[in-house]
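Following: one structure in structure tokens, then a few remarks.
Every protein chain but one is kept in place in this view of the complex.
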Amino acid sequence: MSTVLPNGSLTQAAERKRGIGRALVKSIREYPMVYLGSFIVFVLIVVAVFAPWLAPYDPTKQFANGLTPDGMPVAPNHQFLLGTDDVGRDELSRLIYGSRVSLEVGIFATFISLVIGTTLGLISGYFGGVIDSVIMRLTDVVLAFPFLLLTMALVAVLQPSVTNVFIAIGVQGWGTMARVVRGQVLAVKSFEYVQAERAIGASTARILFRVILPNVLGPVIVLAALSVGFNILAEAGLSVLGIGVQPPTPSWGNMVSEGLLTYRFAPWMMWAPGTALLIAVLGFNLLGDGLRDIFDPRTTTHG
Amino acid sequence: MAEPLLRVKDLKKYFPIRRGVLQRTVGYVRAVDGVSFEVERGETLGVVGESGCGKSTMARSILRLIEPTAGEVWFEGENLLRLSGSSLRHMRRQMQIVFQDPYASLNPRYSIGYTLEEPMIVHRLHTPAERKRRVRWLLERVGLDPDYAKRYPHEFSGGQRQRIGIARALVLQPKLILLDEPVAALDVSVQSQVLNLLEDLQDEFDLTYIFVAHDLSVVRHISDRILVLYLGRMAELADAEVLFVDPLHPYTRALLSAVPVPDPDAKRERIILRGDVPSPANPPHGCPFHTRCPVAMDVCRSEVPAWREVKPRHYVACHLY
């Protein structure tokens, strides 16, 4: 087959290309959630990274014509596509810049939980015994705190800032990860090929990281995607409680929170940030749920 | 007489049973309860017993894949149970294992080539090119196409996988291989092929085998001597031919009567054991076999029979002798 004329290989390449296209269509049909979710996440990242180029104005600039003569926010018009807020700033620009806080907190907090949770879960599951009991009790303690209340306390003590918000969210979010990883390790550990590794003289570190970790990765990725969405909401919740990222830095949580005071006379201030939050979180949840269906065909959410 | 390759002395593995508020240990499952034997260089020792008699636990305890509770395992003048960390890992080069389940014992994420190469990587042997060459050569030795190195376990049948498992055990050029029911999970037609392969490899590489099986017919041809275990204890040990012709322990006789005989006219008394194997958590007093023994006497219920050499090279633990 491959020993044909030069133009033969050309058609082959074209065929392969068409094959890839067809395979792509097929896989989109099979996993629409993953693709839709990835698309949303991708757009979100692009918006956050290129915010300075995408935003029409400086998000903190208070426009003279951004307020009506009697000091009210301006409804959406051709200059301010999403209207202005109660101090005359452009809502669209604030929305675009606000994606940065959400994404930063969502991702970094998840990263912190991921590192702590995976490490403790691996250790707990692999070594068992006293170590396991201690780590699992620690997990119980972390999971016992109502998430938002403890985060409130932590941020209040640490002083609100983007870094402190994601640290506070991250250091508590690892409980579920640790439990899931531990469960997975216990399942993998019972496979004979893990004993086979010991039989050939592999070290504990090698077994943990090269044999067990890859098996744990699937569920961890799913949890991580879902946890980014959850953490974005947690950050927004902190803003509503007044201890999130501090003004004038634009964040979607702060914008929703401003909406609480202004929805009666400026409903556009409420619609935009809430919808943005919904789409962003939905993107990560679609991704997480879709990946779960792939990794574990037994628990399809579609029945 | 030369020092045997492996000397196991009073090996014990008790699994604690925990109960109650503080998870106190209330008893033990005596999976292996004082097993001692020697294995000469180049011989094959068959180990036979019903499922749950502790033979698999014994094999894994010898390799310390499971930590034994007590005992000594001397291999080439070193007590394995005293070794720790890196010296133990180093020692593992000398003794390998082939697992029962060829589906569970190969990592599905590793290609066959990597599975076979990994032991050499772990022990930092050879250059990458030499390792690849050795993998291909080994695949050929166990009767597989060297190009299979690129494939993954799910592409193979049970028999082929078991050949891969055997190749993995050979990679490090060990002296001793523990075969933990290596053919129990295979079709009968494939079993004999794998058994023949094991015999060929033994000759070629001067290997010593401990062959664990739950049925005597499998070990008959491959074994030089056979050890019969019951409830984690030794019942009988003899040369293979002797054991088949002149079994002493009633348990061995019962096992033998279950072995099919090719001659349809052969008349033979079929001994059917009553009841199930008692729980190793609560073994019977006296001889562990007395609850099912067709010829049990009063003494069997009260005293543990001693392990004695009743004929040359023929050991048994039974009050009849």
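Each chain carries a letter (A and B) given by its place in the written order, and its residues are counted from 1.
Basically, contacts are C-beta pairs under 8 Å (C-beta built on N, C-alpha and C of every residue); 3 or more make two chains touch, one makes a residue touch a chain.
Here is the rule we go by: contacts and distances are computed from a predicted model.
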Per UniProt, and picking from "Competence protein ComFC", "Glutathione ABC transporter permease", "Aspartate carbamoyltransferase" or "LLM class flavin-dependent oxidoreductase", the hidden chain is "Glutathione ABC transporter permease"
Among A:Ile96, A:Ala109, A:Val165 or A:Leu286, contact with the omitted chain is made only by A:Leu286
Of A:Ile28, A:Val46, A:Val115 or A:Ala153, the residue that touches the missing chain is A:Ala153
Touching the hidden chain, out of A:Gly98, A:Gly173 or A:Gly229, is A:Gly229
Across A:Leu54, A:Leu81, A:Ile221 or A:Met270, the one contacting the chain not displayed is A:Met270
For chain A, residues touching the missing partner are 137-138, 140-141, 143-150, 152-154, 156-159, 229, 233, 236-237, 240-243, 253, 256-257, 259-260, 263-264, 267, 270, 273-274, 277-278, 281-282, 285-286, 289, 299, 301-303
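One rule holds in what follows: only the chains that are shown with their structure count from here on.
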Whole-Å distance, C-alpha centre of chain A to that of chain B, is 51
Chain A partner, complex, touching residues on chain B are 60, 63, 65, 89-90, 92-93, 96-97, 99-101, 104-107, 109, 118-119, 122-123, 168, 171-172
Touching chain B in the complex, chain A uses residues 191-193, 195-203, 206, 211, 214-215
